[in-house]
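Dumping the structure here so I can ask a few things about it.
Every protein chain of the complex appears in place save one, which is left out.
Up next is chain A:
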Amino acid sequence: MFAYLVRRLFLMLVTLFGISVVIFFLLRIVPGNIVDILFAAAGYVDPADKVDLEKQLGIDQPLVVQYLHWIGGLLRGDLGYSYVSEKPALQEILPRIPITARLAGLALLFSASIGIPLGVISAVKQGSRIDYALRVLSLSGLSLPSFWLGLLVLTASVAMFGQMPIFNPNPQSFAEAFATYCIPAMVVGFRSSALTMRITRSSMLEVLRQDYIRTARAKGASDAAVNYHHALKNAILPVITVIGIEAAFLIGGLIVTETVFNIPGVARFLVEAIRWRDYPIVQNLVMFIAVVVVFANFTVDMLYAVFDPRIRYTD
């Protein structure tokens, strides 16, 4: 087990190194840099001024030097300065992480707490009206883009309640806190819960046909014990995999949700930073996301062993 963990950690480091190279060079392949954008906004191109500014920002240096400078700083905990705000990148990124983390955590919680039970119900009641209704619900969840759903929620709340659930950094009441985090989390988690529900349903249907389930019923186990103790425990592995993958994909959903609900989180900040070609912010944010994804995968792998005793990570 220990050797497996060491090997996984080594592989994670290699993966992160590879990601850092890819991020760095992909960003440079994209046409235009911060100087182009600043000058484009000004509507003029003075070559001498551009050269001066590129020199000031250090983007005139060879790419390898720029890469080593970035990665060296990263290892020392120095993330550099934002080209746009001229503030330390860490100071810009850090306050936004808890906002997005809360939102992502709530979205995942919503996804799992709604998707898994509804998936179980749908499988157990296969072919019933409730199954059809839940399948329609899950299909709608998969088909509705989250930005559209978000706008729909905003429009409906303005039209029906005359209120607008957009971000409030200091919520004064439970209702405000709910509007600030829970509504956007539900919007972004809706699609994810639909997927979780469908996977849970199909996995459960497969397990429910197994002999040991019939045996458990024959022995007089209650429906709840059969469904949740015997069946769900064995059906959960694919669901965990999907939730793990969804955690990684969540950032995509959060970009639009943070934009629509005007939440100053990491995802929206990343988009703005890409728009400005603010390399220090983009590189460090994408690295941060990569670290989260790599660790999420690692956690999922570890959870397999927890939920399925047959799985053992050996040397």
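The working rule: contacts are C-beta pairs under 8 Å (C-beta built on N, C-alpha and C of every residue); 3 or more make two chains touch, one makes a residue touch a chain; residues count from 1.
Note that in this section contacts and distances are computed from a predicted model.
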{"item": "Protein name (UniProt record) of the chain left out of view, among \"5-methyltetrahydrofolate--homocysteine methyltransferase\", \"Peptide ABC transporter substrate-binding protein\", \"Fe-S cluster assembly ATPase SufC\" or \"Cytochrome bo(3) ubiquinol oxidase subunit 4\"", "value": "\"Peptide ABC transporter substrate-binding protein\""}
{"item": "Touch criterion as defined above, residue of A:L74, A:I166, A:L205 or A:A225 at the omitted chain", "value": "A:I166"}
{"item": "Candidate in contact with the missing chain, chosen from A:A3, A:L26 or A:A40", "value": "A:A40"}
{"item": "Touch residues of chain A, complete complex, unshown partner", "value": "31-33, 36-46, 49, 52-53, 56, 82, 84-87, 92, 151, 154-155, 157-159, 162-164, 166, 259-262, 264, 268-269, 272, 275-277"}
